[in-house]
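Of the protein chains in this complex, one is absent; all others appear in place.
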Amino acid sequence: MSTAPTATAGVRPRAGTASAYRLTDRLGLGLAWFFGLLFCAIAGAIVIYFAIEGIRYLRPGLLFTNPAPGVSESQTGGFLDPMLGTFIIGAMAMAIALPVGVAMAVWLSEFGRPTALARVAESAIEMMAGEPAVVLALFGLTLFELHALSFLSQTTNGVVLGQSFFAAAALLALVGLPMVVANTREGLQAIPSHVREASYALGKTKIATTRRVLLPAVRPSVITGTMLGLGRVIGDTAIVLLLMGGTLTFQPANSVPVLGLLRGTGDTLTGYIYYNAPTGDGNQPDKAYAAAFVLMLMVLALNLGVDLVVNRSRNAVRWS
Amino acid sequence: MDEDDFLEQDHGISQDQRAELGLGALVFAVVGLLLAMFAFVVHEAWPSFAHNGIGWFGPGGNLAQQIQAIITSGELKEAPVYTFHAWPLIWSTILIAAGAVAIAFPASLFISVFIVEFAPPWLRRTLEPVVRLLASVPSVIYGLAGVLVIVPLIGNHLITQSEKASVTPIIQLSGASLLAAVLILTVMIAPIMIAVFVDGLRAVPRGWLEGSLALGVNPWRTFWKVGVRTIRPVLVAGTVLATARAMGEAIMLSMVSGSVPFAPNPIDGLIFIFEPSQPLAATIIHNTEALNSAPMKATLYAIGAVLLFSSAMLSLIGWTAKRPMRRYGVIA
Partner (left out) sequence: MELRKPPPVRRLSDAWTPPTATPPTTNGNGHHPVTSFVGAPQRAAPSSIAIDRMHVENLSVSYGEKPAVKSVSLPIRQGEVLALIGPSGCGKTTLLRSLNRLTELTRGASLSGRITLDGVDIASMEATSLRRRVTMVFQQPNPFPMSVFDNVAYVLREQASRRPRRAAVRGAVNDALGRAGLLDEVADNLDHPALRLSGGQQQRLCIARALAADPEVLLLDEPCSALDPVSTRLIEELIIKLRGDVAIVIVTHNLQQAYRVADYVAFMYLGELVEYGSAHKLFGTPSQQRTRDYVSGAFG
């Protein structure tokens, strides 16, 4: 088109809508607002509901008495053992998941050969993250009923029970593992390559670089991953139901102080809640509310912890 | 200088090799464990599949009776009975998962778009932790809320007496139903989708969005036409991951969906959302006491195998669906 001069200056006539927003756009924006607020409302309702009911039914005594079989509310005791069970199992599971997860993340991020194994390992982690806990529990059952692993639980009449703290912790470690791996890997990949190159240029080996430079730098990611994994672990019920024996109080396998306890059966808060829900055998909803409240507090505390760690790390390290 | 460097000055290379071997062996072991899981579960499940063949997945007979027969045959140590036609369970799983995903998908998409672009900062700062919180609530607590609030609500206020009477010969309408299951499951899987979608939207190159705005297209349209369209693979990935989660949910559904292995029939009309059922994962939970009956154990492992494979398949699909994003330099 040639540059023919236009005769008149001024606004060109423009076809189209007067406003830039069509009706569907406005509706869409409205829907977005609606769903966003609805979501907040649902979350608020859940938190408030459990807070109210929990405060109503939670007495300090509950935290310090053991559960006992019974019929009425006053007979069935508190949930000290299950609560301790949650702590123990959480600690055990993450004690396995943390080092294994960090090691896997380091291997995937810094080494990663042969690539076939790396690819398979990545997909394995993804699959494990998506596996139903029920299936992991079934696997754990067959695994720990093997005679070779009988030392991790109890044996009666030559039949390995396969249910113990050890068994549950091992499978729960698998539940917490993907979070640790994913977060640590993300943290490692966020470190620019010139940091590593600077270290290699000073003559340090890869493993020394990792230990002294990279891992300290990704500590926030590791902590985040661990806390998120721990959140998953203490929230799990299926594995606990199948692999911990479901006894209301700790039933140690023998009288050896710690190992006996860990080889024995027990319960966690989640199992306790499941048991005391109206659909469970115990059917003590008041106890269930109280325990649910305590569990929610733990989950909230973990979430807050993650937020704090993330915020602090965001302001701390800045790679140029 | 560290002692490491002094002492390992000459062994620098082999130290790395040793580390690589050690770490690699660990990774190999974990992968091996996962493969062992597949092997173990299928091995235990084999008798059930072998006896039923493809009919395992189909309909046929009263499932509750079949389960009872299996259990008794094992307890009484008679000839094992494996007859099992899991169609009602499969149908229940499909209905509940599909229902939850169908509602959660549009809601999550709108919420994600809202969070990334259109929410005022104060609301965004509230919504993101809220999503994280809902994602971390244990399923047993969702189940408790369901059993104590939603189920009575449905049973006492939404289902009329006449509706209950109309199906009494077959099943009981107590409120533990498809509807309760779908509603709660939607809230449970939405955070997964939202997390994935938000990551994807945030990774859309700023240049495209700015370019569209600079052409006089309003922000809402810009976001949908350029942003959401670009992350289509991410939408698939998030949906698939959420579906896997929905299918694998056992605890909450065992409390809320009703414990009857019944197949709700849409032909019944609206009442069908009030009907109870029992999805696959919940079936395992409901029958854990029967694990010492050998045929029942095989049956439960067979259910587990089905769940194992379907969830593994979905996770893989979801993971590979995220790969095309790298083509645009968008890493999700």
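Descriptive notes on the structure:
Order of writing sets the chain letters: A and B. Residues in each chain are counted from 1.
Here is the rule we go by: a residue touches a chain if its C-beta (ideal position, glycine included) is under 8 Å from a C-beta of that chain, and two chains touch if they have at least 3 such contacts.
What you see is a predicted model, and the numbers here were worked out from it, not measured in a lab.
When the omitted chain is restored, the residue from B:Ser212, B:Ser277 or B:Ser293 that touches it is B:Ser212. Mapped onto chain B, contacts with the missing chain fall at residues 205, 207-208, 210-219, 221, 225-226, 229-230, 328.
Just so we're on the same page, only the chains that are shown with their structure count from here on.
Here the spacing of chain A and chain B, counted between their Cα centres, is 15 Å. If you check the complex, the residues on chain A that touch chain B are 20-21, 25, 28-29, 31-36, 38-40, 42-43, 46-47, 49-50, 100, 103-104, 106-108, 111, 113, 117, 120-124, 126-136, 138-139, 141-143, 174, 177, 203-208, 212, 228, 231-232, 234-238, 241-242, 270, 273-274, 277-279, 285, 288-289, 292, 295-296, 299-300, 302-303, 306-307.
Of all residues in chain B, only 2, 4-5, 8, 12-13, 15-16, 19-20, 23-24, 26-28, 30-31, 33-34, 36-37, 40-41, 43-44, 107, 110-111, 113-115, 118-119, 123, 126-127, 129-134, 136-141, 143-145, 147-149, 187, 190, 216, 218, 220-221, 224, 241, 244-245, 247-251, 254-255, 259, 281, 284-285, 288, 291, 300-301, 304, 307-308, 311-312, 314-316, 318-319 touch chain A in the complex they form.
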